[in-house]
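Note that this complex is displayed minus one protein chain, with the remaining chains in position.
Chain IDs A and B follow the sequence of writing; residue 1 opens each chain.
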Amino acid sequence: MRLDWEIAKVGWRRYAAYPWATAAGIFTNTVFGFIQAYILLAVYEHRSDVGGYDATDTLTYVFLAQALIMTVYMFGWQELALRIRDGSIATDLSRPLDPQRYWLAYDLGRAPYHFVFRGVLPFVFGALVFAFHYPTVPDAFAFVLSVVLAVIVSLGFRFLYNSSAFWFVDVRGVMMVSLTVSLFFSGMVMPLSFFPSWLRTLAHALPFASIMQTPIDIWLGKHHGAALVGVIALQAFWGLVFLGLGRLTLRAGRQKLVIQGG
Amino acid sequence: MVEPVLLWRRLVGAQIRSQFQYRVSFVLDLAGNFLISFVDFLAVLVIFHNVHRLGTWNVREVAFLYAFSSISFALTDLVIGHLDQFPQKIRDGTFDILLVRPRSTLFQVIGSDFQMRRLGKAIQGAIVLAYVIGSLHVQWDAGRIAMFVVMVPAAIVIFSSVWVVAGCLAFWTTDGGEFANAFTYGGNFLAQYPIDILSVWLRRFLAYIVPLAFVCYFPALYILDKRDTLGLPRFVDFLSPVVALVAAGVAGVTWQFAVRHYRSAGG
Partner (left out) sequence: MIEVEQLSKRFVVRRGRVRRDRQVIEAVKEISFRVERGELLGYLGPNGAGKSTTIKMLTGILVPSSGRVSVAGLDPSRRRIELARKIGAMFGQRVQLWWDLPLEDSFDLLRHIYKVPPDRYRTSLARFREVLDLDPFLQTPVRQLSLGQRIRGELTAAMLHGPELLFLDEPTIGLDVVAKQRVRDFLIEINRDEGVTVLLTTHDLGDIERLCNRLLVIDHGSLIWDGQISDLKERYGAERTLIVDLEEPAPPLELDGARVERVDGPRQWLRFRGSAAELTARVAAATRLVDLQIAEPDIEEIVRRIYSQGS
């Protein structure tokens, strides 16, 4: 436990060390938030409800998504793939610290930094211009829990497609496809409520909705009682699935290295 | 005037040749790039699943905007996208080497990392354009054809100028390179949609300050025979080549200024 805490601190510090990069990121997220807000607002000129979301919901969604983008770190995480490519993974595997546990602890230290320092301000800027929906206190707690689970699901997925580096020399293809699918179905590009119903059903059956859509829906108060518990349990489920699959690939990868001689 | 262009062609040609050598890798990269940029188009389609008009624009017209901005942005990215890594180059001193060569630094930077895989986005845009151009019923005349031809080069120059100015930030800040993303990738995002759905101050900003509205929006108004809801006079629709020249000038001057600062403040 103590070790995990130390690793988490490393994750935090890695990003806290570059305040200017964080400032620049806040600027970027804010700008993107406003652009997307206006685009989606234009949709509400003609209707007042889209897939159960009204204009306020959607605006809140846009800025929450911007706040969560770096928290969940969907884009371009390749650290594990790089370590596999250059062989450092052999050293990692020979140590008593399990790589998956390491990266999980690391990410759980990083995520709070990004949430607080890159997520809050863009949301606040948005809140100054637009009217947002704010959660009830129980929903707020559920939201925080959901975000933590979302980070875990995201890390589990990223760990999985990074480990394809054990078998592919050029992982860019796998990365691109994984990124494309996960981005689209997580609700980052567009709230899932905007999707046609058949696509929405598909999206909710996939694990990626747990990464972004679920926490935001909780904030927006779209789930109550049993449904709320269910949707959080679903996140936990996907987290376990990805982490479990990750263990399998790690073991297979380790075997491959042993056979090849590192 | 001709010689730099020839040199530039050589530089680019050599890079293309070397990238083609790894054919499988190249095709995979291209496909990946195509896919991930296509997601942006899916976003457009999803929006139009819910409404028939965005502002005064229907799905085919927005697709037209989207296609042109995709193609222009992809080609810009090809030529100057590597400016994203510029802060790193400054940090490790690689930029100094450019100063020891008998050419302008900006000239050396443009096209110095010509990644063909970025064409994936352009191809995706071209396919969308081909698909939608017939159903738009454009009244083709000499003027419109001319605009159609000039649009993309002008757009590339404008986008590039924005990118260069944003990239100059790397000379002043250590980690602030990311500020540029708001303008470069943000610019791409914006150019995909008609700007008349934005608030008034944002529209003015995009018309007069960072002239992204001239990348696709104004030329498209002319080709599609639409009116600007801001009520600007018609001749503005023709201004994109002029704006491109002005933007290039501003970018050039900003770059010179930034390099001068770099040379005084210490590499």
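Quick note on the criterion: contacts are C-beta pairs under 8 Å (C-beta built on N, C-alpha and C of every residue); 3 or more make two chains touch, one makes a residue touch a chain.
On a predicted model such as this, the values are computed, not experimentally measured, just so you know.
One chain is not displayed; in the complete assembly it touches the shown chains B. For the options B:24, B:100 or B:142, the residue in contact with the chain missing from this view is B:100.
Only one residue in the set B:7, B:51 or B:202 touches the chain that does not appear here, and it is B:7. Shown as candidates are B:18, B:88 or B:199; the residue that touches the absent chain is B:18. Listed here are the chain B residues that touch the chain not shown: 3, 6-7, 10-11, 14-15, 17-19, 92-94, 96-97, 99-104, 260, 263-267.
As a working rule, only the chains that are shown with their structure count from here on.
Chain A and chain B, compared by their mean Cα positions, are separated by 29 Å. Residue ranges on chain A touching chain B, taken from their complex, read 18-21, 23-25, 27-28, 30-32, 34-36, 38-43, 45-47, 50-51, 170, 172-173, 175-177, 179-180, 183-184, 189-190, 194-196, 199.
On the chain B side of its complex with chain A, the touching residues are 25, 28-29, 31-33, 35-36, 38-40, 42-43, 46-47, 49-55, 173-179, 181-182, 185-186, 189-190, 193, 197-199, 202.
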